[in-house]
Each structure stands twice: as C-alpha cells, then as structure tokens.
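Omission of a single protein chain aside, the complex is shown with its protein chains in their original locations.
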Amino acid sequence: MLLGKVIGTVVASQKDAKLEGRKFQVVQTLDMRGQPGSSYVVAIDAVGAGIGEVVMYASGSSARQTQATNNTPCDAVIMAIVDSWHLAGETVYNKAEEG
Amino acid sequence: MLLGKVIGTVVASQKDAKLEGRKFQVVQTLDMRGQPGSSYVVAIDAVGAGIGEVVMYASGSSARQTQATNNTPCDAVIMAIVDSWHLAGETVYNKAEEG
Amino acid sequence: MLLGKVIGTVVASQKDAKLEGRKFQVVQTLDMRGQPGSSYVVAIDAVGAGIGEVVMYASGSSARQTQATNNTPCDAVIMAIVDSWHLAGETVYNKAEEG
Amino acid sequence: MLLGKVIGTVVASQKDAKLEGRKFQVVQTLDMRGQPGSSYVVAIDAVGAGIGEVVMYASGSSARQTQATNNTPCDAVIMAIVDSWHLAGETVYNKAEEG
Partner (left out) sequence: MLLGKVIGTVVASQKDAKLEGRKFQVVQTLDMRGQPGSSYVVAIDAVGAGIGEVVMYASGSSARQTQATNNTPCDAVIMAIVDSWHLAGETVYNKAEEG
C-alpha cells in the first residue's frame, strides 16, 4: 500500500455498468515523510474517506478485494483512513492534531 | 485508475483470436492538473470513447473485468468517460465547457 | 498494452517445463511517436511476429491469456502485430509503407 | 521480492473489515548494496518483523498468499525476515553482526 491524501473527485456518468454508484477520488501520493509528490491515482473509496483525509490505497488485483470493488474494472482502492504514522519513534502524522 | 486523453488508434488485423473486433485506442496519460505527459498506453475501449475525449483507464488484471476484455490478453481498458474532475474545490476539467 | 519492435531473440534450453517450445523475443518499447527508448521486455510470441515487426504486447497476468502462455510463468506476450497507428489524424506508422 | 528495512508503523482504525487486526508497517526499500532509497511501501506483516529489521516483501497479488493477507485488499506483505545476504562472495548484511 502507499500513503496518500484525498485531494479531489472525478465525475464520470458514462462508465462500465459494474461501476455504477462508485465514488472516484483523486489521491495524491505522499512520501514516507508525508510530503506530496507529483504522482496520483484515481481510486474507488471503500471506507468513506473525505477530501483532505490521509489514506492508504492498494493497487492492482488487490484493489478488487473490497465489497465496493469486487469484480469491477478497478485497479486502485482506498482501503483505510490513516489515524497516524510513526517513523523511528517520531510521529510523522496524527489526524487528531490536524486543524 | 489514471486519467488520460484518447489521442489515436491502433489497427492490428493479426492478433490473438479473443481480441477479434476490439477497438485499440492510444491514451496519453494526464497528470492530476490535466497536463499531458510523455507516457501512454494502448487500451481496449469498453465504453465507446472517441478521439479527444478524457477518460479513465484501469491496468493489469482489472483491465479484464469488462465484457469487452473478459479472458483476453488485455492489460489496459478504458472503463469510464470523464465528465469533470475537481481538485481542492477547483474544477480542473469539465467536458461540457470544452469546445 | 504498449507498442514495441521485435529486435531479437533469446535462446534458453534450460527452462520451466511448461515453457517448452515457446519463442522468446526481445521487444524494444516504442513511445507514442514510434521512437525506440531504452526499455525492453522479453515476450512470448503468440501471433507469429518476426524480427523487425511492430507489435503490441500485454504484461502481467493478462500475458497468460493466450494459448501459447496459458498457465505458464510468463509475464509478457506479443498479442498483436500492428498494421498501422494514427495520432490526431496523422499516420505515425504504416506497415504497408515500410521497406 | 525486494529487500527493505522496517522503519515505522501506520495506525488506521477505520479500514476494510477484512483488515481488522492486521499490522501495517512502513518498509523502506534497500538497494542491493543495502543502501536505503527514497521509496517505501506500507506492508502487512506476516512474519512478526519488528522495527529496524531487514526483511523481504512481496507485492501485487502474491502479497495475498499468506494467512494474514488472504482475500484482503493488501498489495504488499512482509514474507521473510532476512538473516543475511551475500553478493559475489561478500556478505552485505548479517543480522547476527548488527548492534
């Protein structure tokens, strides 16, 4: 999985039938220090993540292992909302301390 | 998924039998601000996308999860036509406003 | 899929039993303008492509969706020989016009 | 598989139900000489690896081939703790000799 921040949404009314009702979110990938880079992915949201939230996403066939994505042409899924992460004893991110 | 723009087509009469009748489109990948880069993919079209349209495509085994691509040697599929996308409250792209 | 040019062959007599009789070809990846880059893949040929031909190849699990590659440890397959491709109304490549 | 060092943890209480109880670890990828780079992955731990340990991780669908990850939306798993590795007769890393 990679860490990312939900920064936007994609609206697509004309899509594969199995994707009806799915929510497409633009996730900007974060490096391990929490810095955003230039890469992104459009992921289906399986956990109710909102704009601005830090999340984890899974790619490839593993992205189909949620109820929201099962058997769909989806290669990226938000499968967790991040509370906090810690490197070498230091807290890099803590949702509770964000504004 | 990634965002892309359909910029061309590939014609291939000699191909795996399961690909008979499939439409191969050249999709140029867009970054999250809608800028085209140098990367591309040839994708099978599952939603009737035309040249110039902005689309989403899925890669890998997930690309086989449409009727057009099921059980075929296809690793990229156009699974949605994009109406619009939005970052941080700003509309990056809106099909209705294009020329 | 990506576009590539068949530029060589690999001979490997000692290999997984399921790969017996398969033809391994070195495919140099082409960019969307038809320019060769430094990346390549060794692919199993499922369509009878010869040296110098422009082809499409599929990667990952989708590479196993041909008769030549089914159930084999193969992650890249040539699944089509390209007749021509076209970008923005311009013909980038046309096999019939090659020497 | 790639070699990595466990450098941190991610806490995520809101996640796909199938991930309940899983341990998410931040793994910094090592090059073949054991030098850390800027890339990382968040992996589920299937072998009880602790912070600071050198491990191997598998990506993609193969990451679901452990008891801890079976049928889950997980695309990276720590599947081994490294005792040592050796290049051209030289020991690059030996856990027993670490402090």
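Before moving on, here are some points about what is shown:
Just so it is clear, A, B, C and D label the chains in written order, and each chain counts residues from 1 on its own.
Operating definition for what follows: a contact is a pair of C-beta atoms (placed from the backbone, for glycine too) under 8 Å apart; a residue touches a chain by one contact, two chains touch by 3 or more.
Just so we're clear, the structure is a prediction, and the values are computed from it rather than from any experiment.
Checked against the full complex, the candidates D:13, D:38 or D:65 give a single residue touching the omitted chain, namely D:65.
Contact residues of chain C toward the unshown chain are 7-16, 18-19, 24, 26, 28, 38, 40-43, 51, 60-61, 63-64, 71-76.
In the full complex, chain D touches the omitted chain through residues 1-3, 31-32, 46-48, 56, 58-66, 69, 77, 79-88, 92.
Simple rule for what comes next: only the chains that are shown with their structure count from here on.
Measuring from the averaged C-alpha position of chain B to that of chain D gives a distance of 33 Å. Chain geometry summary: the mean Cα position of chain B and that of chain C are 21 Å apart.
Touching of two or more other chains is recorded for residues 60-61, 63-64 of chain A.
Taken chain by chain, the contacts run in an open path, each chain touching the next and the two ends left apart.
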